[in-house]
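Apart from one protein chain that is not included, each protein chain of the complex appears where it belongs.
For subunit A:
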């Protein structure tokens, strides 16, 4: 498609309108994501399983839907938590729960179903428990395989850039009906 040609006949308002269309695509995606976060009360309501540590429950590439309603966390719940200072959230099962009387928070010990030992090796040095604040959500539903798309896109970041660039140009130059 002739990109310059489609801009040549546009007035300033029409160009602004095309830019607006682009911004609206970004905004609606952000609003949906944040809206879902607020409704499920989970900071990151959808995560993708990256490791085999929870097999046979979850496999690499499964998409998990999280929620964090105000009920306390119980032993056996599968939680997603983010250790302070580490980027990648972990999906593991709760093995032990200690409810603190002093500050009302919960202290958890977690373990991957498929791992031989509990997660203390994955926590920060000298950290014995995952605190309630570090828990992003509890798994409430999952969809197999769909997450493979994000895994592939993360493995090849150039692919992600290319995809975004192509979609962006497309939105900017095509007019809706």
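Heads up, the rule we're going with is that contacts are C-beta pairs under 8 Å (C-beta built on N, C-alpha and C of every residue); 3 or more make two chains touch, one makes a residue touch a chain; residues count from 1.
To be clear about the criterion, contacts and distances are computed from a predicted model.
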- Note on the structure: Not-shown chain resolves in UniProt (candidates "Glycogen [starch] synthase", "Protein wntless", "Signal peptidase complex subunit 2" or "CMP/dCMP-type deaminase domain-containing protein") to "Signal peptidase complex subunit 2"
- Among the options A:74, A:98 or A:175, which residue touches the chain absent from this view? A:175
- Of A:33, A:69 or A:145, the residue that touches the missing chain is A:33
- Note on the structure: Across the whole complex, the chain not displayed is touched by subunit A residues 5, 8-9, 13-14, 16-17, 20, 23-24, 26-28, 30-31, 33-35, 37-38, 41, 43, 175-177
